[in-house]
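Missing here: one protein chain of the complex. Every other protein chain is in place.
Then we have chain A:
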Amino acid sequence: MSCSGGCHLMCSPVKILNMYGRKACQLVKEFASGEKGQLTPFNNDLFEQVVSECSQHHLELQSLIRKMQEEGLDVQTARNADHYGALIHLFSIVRNKRCLTAYVYNRAETVRNLLWKIGPVLPKEIEEKLNHWEEEYFKKHSAALKSYMSKALVDLTVDMVPPKDPYIQVRVLEDIREGIVLSDDKNPNFARHSMHFLKRTDAEKYISRGLMEELTG
């Protein structure tokens, strides 16, 4: 944002950029303006800046409180300039914290949804967008879901849409050579571009990994 008109007498543009909480707001906006369900790379740089802003606020808050104590004021009840100054630092920390947490929390939600949409193995181009902690979290959450499904004896990752017909027509997009498991124990040749008539539940896992596509119409 830039200052226009006579406003430059009161505040220079640089001051505005340093306004408390601005960076945290940018961080949240960055997430909110992204396409829903899609991740952008974790903005480490901006994130760290907000974190260090918090430490700075904390130092200033403490020094104001110390100053009040040295002046012999009761920190709980005194209502002088320093008290309000301290409040501004406190609110800034809390606001920054909310933004930081919202950023991580909402990304975590998107990360969990990847598990439903893509499955436990992420393609490289998506994995690159997660930071180290998010990768860990994805693995752990995926293990938790797997453990639930094995206890509850159901696979919740198939059957995402209501079945119309138990069989569907599919085209193989990439050669699938290994790990073919079908419920009728047959061993078909899933060569690239070949077409098959498969049970929907069998085909879904290949479709979600982008190895097959459903032919409709």
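Convention: contacts are C-beta pairs under 8 Å (C-beta built on N, C-alpha and C of every residue); 3 or more make two chains touch, one makes a residue touch a chain; residues count from 1.
Everything below uses one rule, namely that contacts and distances are computed from a predicted model.
Between the listed names "Actin-related protein 5", "Cyclin C-terminal domain-containing protein", "DNA replication complex GINS protein SLD5" or "Queuine tRNA-ribosyltransferase", the UniProt record for the complex's undisplayed chain reads "DNA replication complex GINS protein SLD5". Annotation: of A:28, A:73, A:108 or A:211, A:108 touches the absent chain (contact as defined above).
Looking at A:19, A:32, A:75 or A:94, the residue that reaches the missing chain in the full complex is A:94. Across A:30, A:155 or A:175, the residue that sits in touch with the chain not pictured is A:155.
Although one chain is not shown, part of chain A still touches it, namely residues 51, 54-55, 58, 90, 93-94, 97-98, 100-101, 104-105, 108-109, 112, 116, 131, 133-134, 136-137, 140-141, 144-145, 147-148, 151-156, 158-159, 162-163, 165-166, 200-201.
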